[in-house]
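Every protein chain but one is kept in place in this view of the complex.
First chain written, first letter: the chains are A and B, and each begins at residue 1.
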Amino acid sequence: MLAFIVRRLLTIIPTLFLVATFVFVLVRLAPGGPFDTEREVPAEVKAALDAKFRLSDPISVQYKDWLVGAVTTGSLGPSMKYHNRTVEELIGMTLPVSMELGLWAMLVAVAIGAPLGVLGAVRQNTWKDSVAMAAAMLGISVPRFVLAPLLVLVFALKLYWLPVARWESWRHLVLPVICAALPMAAYIARLARAGMLEVIRSDFVRTARAKGLSERVIITRHALKGGMLPVVSFLGPGFAGLLVGSLVVEKIFDIPGMGRYLVESVLNKDYNLTAGIALVYGGLLMVSNAAVDVAYKFLDPRVELDR
Amino acid sequence: MLTRSPVGVKTTIPPFPEAPKGLESIAYDAANEKGTGENLQLFTGADKQVRAAEPGQALPSGDYDVVGARGAVSCNGEKTYYFEVVARDGSGRRGVLPGCMLGPSSTPPSALLVAKWDAVPTFDAKRRVDPPEDPQALGFVDAGALGSDPSVVGVRVVDERTLEIEAEFPTPYILDTLSHATSYPVRRDIIEPFEAKGEPDMWTRPESIVTNGPYEIDAWKFRYEIRMRRNPHHRHHDKLKIHNIVWMCVESYVSSMNLYKSGELDYIGDNGSLPPPYKPVLRERKDYKAAPYLGTYWYEFNTKVKPLDDVRVRKALNLALDKAQLTEKVTRGGERAATHVVPPFMGGGYSEHVEALKAKDADLFATPEYSFNPELARELLGQAGYKVVLDPKDGYRAEGMPAIELLYNTSEGHRALAVAIQAMWKNHLGVAVQLRNEEWHVMLKNVRDRNFQVVRFGWIADYDHPQTFMDTFMAKSPNNRTGWSSTAFESLIHKARRTADTTESMKLYREAEKILADEVPKLPLYFYAKSTLVKPHVKGFFFNRRNEQLVHWMWIDEDWKVEKPNEPAFPPETFPAPGAF
Partner (left out) sequence: MTHLLEVKGLKTHFFTEEGVVRAVDGVSYHVSRGEVLGIVGESGSGKSVSSLSTMRLIPEPPGRIVAGEILFSSKGGPPKDLVRASEREMQSIRGDRIAMIFQDPMTSLNPYLRISRQLTEVLELHKNMKGSEARARGIEMLTSVGIPDPSRRFDDYPHQLSGGMRQRVMIAMALLCDPELLIADEPTTALDVTIQAQILELIAERRDLSKVGVVLITHDLGVVARLADRVAVMYAGRIVEQGPAQRIFEDPRHPYTVGLARSIPRLDDDRSRRLVPIQGMPPSLSKLPSGCPFRPRCKNALPACAESFPAERVVARGDETRADASRDPAIGVGDHVVFCHEEDKDKVQAS
């Protein structure tokens, strides 16, 4: 098992390396540079900046130095927009915030979505199912940038229960987490329902019924594991979706997370930051996919890890 | 694509409810009361990091690298210039250094300040080289000479508290230029160790930075908030009524308005303007504050390409725009239509000059020749060879006139304006306009490569004098992207800025402006205005045209429902004589 996890994580490295290379080169090829301002910069200043950020070197040399720095010292270089901040510092400040938001959101999404989906499947074609699935449909089709202001309007500006924005106490977590989680919860509910329905119709659940087990035991012991597999395999890409979705949530709720740098660093031509962010997002994505593989192994004994 | 405001859709804007009866402000709710007492929560836009409108509190932003004291204070119309200095050697000594010490001073506290560029310890008169006849912007320091030979710079330290700046000619606005962030003094002894360590920017961190304003940094959460507390070394520290400031860096305006509404912000800072869609609603509120702002929004022409190389075409395009419509229907924030380049409320004697002209009904730029005038515009276009004919079905059509491309950086506000202008040019001239929007850095590159026809830009005054605008039209100015130049214009400017007599000088500036209005290298659209929301319990809030609101004048009025005059927290002192402290 451990060997598998280690091996699975090791496979990430070459992929990550490719992603990093790709992004590193691509941002430099795009038009515009990090130090373009509305007035023309004197040649000496430009030269000094290029020297400081090593932009006058050929890309291959820049890349080699960057890679060596990243691997040996974990340094991802200085940000080109925020001159006195290093990329690892910016990521170090914002990543924990985004992770906290993302993990809570995922937890809430599963906690809401999975039971709703199971309920829908168990009470298939009843009003409970219809209500649950209508809610899920709504959750999927209402984008976060509509949901968020609605939540703020009701719970913060009308009822004064929760703060409108910022990142201070647990109370500040509630609305953004809900906002990030709901669309995902809706999706999970549909997946869980479909998965559960398939399992409930399966032969082995019929066998379980024929044993005289109660409905509750059948659902919890026999159907749940298999029914949740689609949900589990969704959590990998789903987490990535959450991180990207956090861009909107973080902005609306003014949360100092990493989402802001995702697009901004590219627009700013902050080469180092873009590469660093790509590395982190890519790494997170791959790790979460690996985690899904491992979770699969735990859930489904038929999965052979050592293939 | 992401625009600046992620929630820029109408439906998602939380409505600002009507004010409850008996309350002055909608945003102030007794049940949700915050911000009273000694804490003032302020907001500042995040994209500029922080711009504390406080002497000495400006932090390095993406634009500037220098930190220090500043001295342009416009409060109650009174203006003073000074640098403030604080001894950080524990002696508690503090003092005031006039921004531009042209005279001798009394004995100084030792080694307190000094500008980063006082790399010139002594001034060697013998080595002095006369600066070239065409200094670019400021007229007293040749920036280009800084790196190569410091001794040619006309700036020297006379003694430890005196900085001498030698000007080539009498420069009336020299004091103003010193209020710009680039002339803030900074501490060499703080900076140089960092430079030696190879981390030249790290001295700006809260634990290292030394500032000399009334407030000092308490904590800095990057792009989240900056907390400030009173600076115990400041000479007014015991008079300050606001003890702590929280500058929140809020990314989206919707959030900042919500924070304001829920009572977490007392004031939606001085950075940027309120978003146009909100303005019609907000304008009606008592806590809405707006004031003219020293900036001009304009379109720049590439005068090297056809058909824009023809001055008649440029002029026609200018006259075909009903700019009053643009400010009333599109920007909606109290901006004023611009028929010329320098905002009429500009200092340095300009506004007085314009007022005098207006009183005599002699404001050239108010005449039909320079205002919205579609007939004249069509005539001019016809003279340029593009006859404007009236098609009963399609309206006007400029025969033979190629379509014009209008470039702007991606933003909702710029787009709305461009669309309106596109319609006006089509309706009044029959000129087809294609819109092209590009992300900021891409646009800059294309503009630098002269790969544009008409491009959206603007200018915000660096100092309170017409010269700051005129500089951008000089042939060698990096801010002149039009390819246009005029020796007549430049000699007028050279003359104007050497003229000590204000009225005379302003007359020359207006003459130079007439050349710009006749040749239209840039098409001025409107003069900026700034707007913000301030809770009614915040007193001592004063707007000025440079949009600098000084916290040290502010105070919290616990009994704010009782109307009282808006006074500063303590009486503003007149500028102390050098050494008089």
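For this structure, a couple of remarks:
Note that in this section a residue touches a chain if its C-beta (ideal position, glycine included) is under 8 Å from a C-beta of that chain, and two chains touch if they have at least 3 such contacts.
Remember, predicted model here, so these are calculated numbers, not experimental data.
From the options A:A208, A:L243, A:M258 or A:A278, the residue with contact to the unseen chain in the full assembly is A:A208. One chain is missing from the display, and on chain A it is touched by residues 125, 201-214, 217, 221-222, 225-226, 299-302.
Heads up, the rule we're going with is that only the chains that are shown with their structure count from here on.
If you average the Cα atoms of chain A and of chain B, the two centres end up 40 Å apart. Here chain A touches chain B in the complex through residues 30-34, 36-42, 44, 81-85, 90, 93, 145-146, 148-150, 152-153, 156-157, 160, 163-167, 247-248, 251-254, 256, 260, 263, 267-269, going by the rule given at the top. Residues of chain B touching chain A in their complex: 2, 6-7, 9, 11-14, 31-32, 60, 62, 65, 143-144, 147, 199, 201-202, 204-205, 221-224, 248, 250-252, 254-256, 258-259, 261-262, 264, 439-442, 444-446, 448, 457, 478-479.
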